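Below is one structure, written out as structure tokens, with a few remarks after it.
Every protein chain of the complex appears in place save one, which is left out.
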Amino acid sequence: MKVNVSQGPTYLNEKHLPLIGAEIMDNPAATPELVDHWFKVLADHHMPLARVFIPSEKALCRMDWFFAAAEKYGVGISATLGGWPSEETGNWIRAVVERYKDSPALDSWILMNEPGQAPEPSQQALEKFRIWLSNQYNSIDALNLAWQKQYQGFENVDYESQWVEGKLFTCPVPFLDWYTFWRSHLTWRLNWIADQIRRADSNHPTHVNPHALIGNLAANSIDLPAWRGFLDSYGASCHPSWHFNLLGRDQFALGVAYVCDLIRGAAGGKPFWITELQGGNNTNSGSRPFYPYPQDIAQWLWTGFGSGAERIIFWLLNNRTFGGESGEWSLLDFQNQPSERLEVACKIASILNENLGFFQNAQPVEAPITILLSLETMTLQERFERTQPVNSVEKGIATRLEGRGRNAHLLAVLAYYEIFQQMGIPVQIQHIHDFDWTGKSRLLILPDIVALSQEQAQNIEAFVKNGNTAFITGLTGAWDPENRFWALTSRFPLENLLGATLKEIRTVEPGACVHLTDPQMAVPAHLWISEIRNFTAEPIGSQDGQITAVRNRAGQGEVIWIPALVDIAAWQGDNRALAAFLSTIIAPFTRDLPFHFVDQQPCCVLRVLQNGSSYITVITNGTQQAQSLQLQFPVELHPKILWSDGSTLNEAGEVRLVSRGTVVALWR
Amino acid sequence: MKVNVSQGPTYLNEKHLPLIGAEIMDNPAATPELVDHWFKVLADHHMPLARVFIPSEKALCRMDWFFAAAEKYGVGISATLGGWPSEETGNWIRAVVERYKDSPALDSWILMNEPGQAPEPSQQALEKFRIWLSNQYNSIDALNLAWQKQYQGFENVDYESQWVEGKLFTCPVPFLDWYTFWRSHLTWRLNWIADQIRRADSNHPTHVNPHALIGNLAANSIDLPAWRGFLDSYGASCHPSWHFNLLGRDQFALGVAYVCDLIRGAAGGKPFWITELQGGNNTNSGSRPFYPYPQDIAQWLWTGFGSGAERIIFWLLNNRTFGGESGEWSLLDFQNQPSERLEVACKIASILNENLGFFQNAQPVEAPITILLSLETMTLQERFERTQPVNSVEKGIATRLEGRGRNAHLLAVLAYYEIFQQMGIPVQIQHIHDFDWTGKSRLLILPDIVALSQEQAQNIEAFVKNGNTAFITGLTGAWDPENRFWALTSRFPLENLLGATLKEIRTVEPGACVHLTDPQMAVPAHLWISEIRNFTAEPIGSQDGQITAVRNRAGQGEVIWIPALVDIAAWQGDNRALAAFLSTIIAPFTRDLPFHFVDQQPCCVLRVLQNGSSYITVITNGTQQAQSLQLQFPVELHPKILWSDGSTLNEAGEVRLVSRGTVVALWR
Partner (left out) sequence: MKVNVSQGPTYLNEKHLPLIGAEIMDNPAATPELVDHWFKVLADHHMPLARVFIPSEKALCRMDWFFAAAEKYGVGISATLGGWPSEETGNWIRAVVERYKDSPALDSWILMNEPGQAPEPSQQALEKFRIWLSNQYNSIDALNLAWQKQYQGFENVDYESQWVEGKLFTCPVPFLDWYTFWRSHLTWRLNWIADQIRRADSNHPTHVNPHALIGNLAANSIDLPAWRGFLDSYGASCHPSWHFNLLGRDQFALGVAYVCDLIRGAAGGKPFWITELQGGNNTNSGSRPFYPYPQDIAQWLWTGFGSGAERIIFWLLNNRTFGGESGEWSLLDFQNQPSERLEVACKIASILNENLGFFQNAQPVEAPITILLSLETMTLQERFERTQPVNSVEKGIATRLEGRGRNAHLLAVLAYYEIFQQMGIPVQIQHIHDFDWTGKSRLLILPDIVALSQEQAQNIEAFVKNGNTAFITGLTGAWDPENRFWALTSRFPLENLLGATLKEIRTVEPGACVHLTDPQMAVPAHLWISEIRNFTAEPIGSQDGQITAVRNRAGQGEVIWIPALVDIAAWQGDNRALAAFLSTIIAPFTRDLPFHFVDQQPCCVLRVLQNGSSYITVITNGTQQAQSLQLQFPVELHPKILWSDGSTLNEAGEVRLVSRGTVVALWR
């Protein structure tokens, strides 16, 4: 795919071809011959990319077998480093880089495996946190005021378990600071590793694969856009059996598409890969045991490439031989022979190769619609989760209420993402602190962004006034990132924009709805519905004499505000009412889309790549039931089927998908 | 209401008027003007009482704004202190008291917020525990025998985690002693604070608001009657969203009534308040998110005043601005403007004011029926909970069995309380260690009081023989407070009284019943049914050849004994059989009641105040469905409706209650 990287390494700039690869896992039973066999298998199956883990210095001689075999078969190696900053780690990294940087097989460096972790009180972290605090607060008095403490100086700040607990509900700031710091701390670590590499090798690109991306990113200290300075490409681990716990079996292609759009959104135009994709059965490891059938493999690969992924690397080519993943995850069977999963990957690799002309300069089609993600919100919701009994209790029986849990904002994001996918409308996922506020004619969705800074609010306001539309839901803007309630400490920060403000929040019973008047419809809401104090906006929802939704013109733009969890209700139950409401506002933003579904299609996903006037469409059915749908398409184009598994797509845009089916067409 | 406090502070003796107030919460955004506004709001809404939290000495200057505003608007201030006994705490308390004791706005001192906590091993507690033990046991040998230990002396007793665990099931005494001690320790703390106040101010009354009162009181070291010596009035925090976890949504008025009757029973004639009542939505805090609709506010206020509460103070007037309760709990909306909840409170305040003549000397009507509470039992059941897997297990699937959990006795108490409320019969709740054993013609209910001392048993026996009736259920009297099984160590302590003894306990399957013969009925029983060895009693229940219930004449009294958990079964399922059985024995105790329901009314509550020959009745419907009922009333009286929300009550005593409705009538 076409990527603009002005000054990146030669290798990367030259090859932006779609590529399938796999991790080759060294193990005690491996011999040079077996290593040779693995690389030959990759080459034979049109998957000329191996990811490997670099071992400790003592074992590097084994790694030489890998590079030798890679060179022999023309397979690239993407090598994974790691470690916490230290002299020892630096020496090891530089030694590795020196050893392999001139190998023609060397493709790229992966800084470490799966960055992302909960804050933990290492000495290194604590020392850097003290500096971070002194930069943040300037004076110890300011810190003491914010933290309700009596420190003599920043050097006296010692770790306390309440930094990660919710016990002191009147004192959330240490928690919030610690989590915020840790994002920068993890970023610093990655940057440090990239530095070590760059000292010895300025030629090969850097990459990294964060994990657990369908989860609370702040809980794992992940700030994707912050890594852009030292990464040449972005990546992700993407395993249904580890990372899709919030999804159902029918939503796996949706999950792959979401992960792609999330990292693409953070990558700022740099290429992205799926760095780990489940290659075989997970038996004893993972939170959900799962066997990826060939149809799953095809669905995930096509969804990934249809989303613009440059490379997709399976975890694993060959099974681990011992420990908790032994005999799991692999594209090879227990005799090191190709599985049905490898065969399907090979077939798709061939199709990619046959269509390189299209893929090399293809770009994903995208509607001018952006769903915003907020790490401050995820931080605050992680804190909310810890301040409260997780569950609601009635007559001693507990129920989980997602709306006040750590995933509330994320589930709201997913709700919109899923609705748009079911409509076949590709949207952008962006971090709010990374969003480009200069555009026009865009629909911006702010779903339950409960922590909003003054600056963010001002950006939103200016953006809308500049000729954009915003759709704002949940308790967006209720608190600032330090858990102060905006309306009570100064003023609701979106008041100017909305011509209205938040008056009250009301917990509602299951089954409650927001009653909209324009259009007339009842949209289910989870957990709470807010009352609006209206100044100059146009009420579009009211019940029991209270205004619950408004629309407002602002400058050259417009804003729609429903301060209720209509999104989580849609995610958990029936999303048709919310989809119907969205339909009334998205027309201006979707009319230029060359392809979309005519109707809402549950559990279907559409991905579209464009290269000039040619397109590739990928359509998937996540369910076990066959599905039929009608595709809207440019009448002048004609489809050529690139991939089908019994599913069909005809000249009239009629699509029939078999159980868990995928159909891929090239339109010219 | 009329209260007999011979030597209390002037202020308290002069004003026993029903009063609604609210906590005003200081926060960083507060200015003198905003504080002034809050007090003005209270005054304007006929709620001339503010509760406040006294801050640290440094911040007392801010508190001056509060007193100034209170004086300006004629609002009283009930000031909350706190802290563990120490020289520093003493200095601070006395400084605060000196500073405000002469303010005309000062109404009363609240010793601390929400006393009640699980035993914890502070150094202070440990040192006092050693003294407590030496008083309890006299010799270290006696302690060693009871504890199965080898201490050299009391000073060698160091904290061990098994004091709060259930691991050593053969050695329960350290656990039981530690919990028993802690009740006296918390009492000592409260008394110490009261002392500090009294040194500087003998004029203003003292008050305190325990919390979590619908729960295992022993688990939180709460011994309400023990506080009588240093309190001028009793209080309670009473939040459905924190404290009613054992109740369903339809039982909130029932819960408010129960909390009132519990603290009234402990107060020994002193006035009582609801010191905290939920004023607004709780969003992220609390175990059950809940918005109190105006109908809820009205139902709770009327239930509270109808139960004899002198004052009801909302938590909060104004929202907290930061932290885990920010934007929650408040009577004001996010613009500091009155909410629908404040408006309804204001209306009720006006009605109270219009009827001061009635209220000033009114007393709750009460049938001569007492349900006994036992802290020794709660202690032992807390221990039971910890000795066992909480759940019952079958084929790997766990089920919670309340009958052997920490709340068994409490749920049995609630079962009777609810049945009586559904009949419209007001009953007394008393701690067994505080009960007055000298009365006559009273029905005493002992529900699953599993830990009974010899002295308590003797009191019960003498009480019955003196011309009272006792209804005894569950495993009442099975163990002594140190977990010794009475029948095996000496003799079942109620044997003389009952003319029978406990022979065996049998676990039964769900759906089991006690089969009564007089009257003929099957009463569902939870978890176990006991067999009785009968000597001289009259069997009234038998099955499979075993006697399971008896009735016995004793002196001038009578006792009915069903050693099965008929109460918990009634609480969890259908309570009509138990209610029907109770109906056969309560007639002598209810015939003088001026008002009651003609039939059992699920989820309805009746509260009656009397002033001479005038009455006020409060009738509530907890359910979402409308309900109709027939009220029994003195034929010579006529109702005047004081409050209705669409519900009706006519001259014939026909009552129709709308969904969650409340109707209040004055009868003359």
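Labels for the chains are A and B, by order of writing; each one numbers its residues from 1.
By our rule, a contact is a pair of C-beta atoms (placed from the backbone, for glycine too) under 8 Å apart; a residue touches a chain by one contact, two chains touch by 3 or more.
As the structure is a computational prediction, the values presented were derived from the model and not from experiment.
Among B:43, B:200 or B:508, only B:508 touches the chain left out of the display. The missing chain, though absent from the display, is touched by one residue of B:288, B:320, B:341 or B:404; that residue is B:404.
Among the residues B:492, B:595, B:615 or B:633, only B:492 touches the chain that is left out of the figure.
From the options A:288, A:465, A:553 or A:656, the residue with contact to the chain not on display is A:288. Contact with the omitted chain, checked across A:83, A:121 or A:327, is made by A:327. Within chain A, the residues in touch with the undisplayed chain are 27-29, 245-249, 280-291, 319-327, 333-336, 339, 400, 402, 407. Mapped onto chain B, contacts with the missing chain fall at residues 166, 169-172, 383-384, 387-389, 391-396, 401, 404, 475, 478-479, 482-485, 487-490, 492, 501-508, 527-528, 531, 533.
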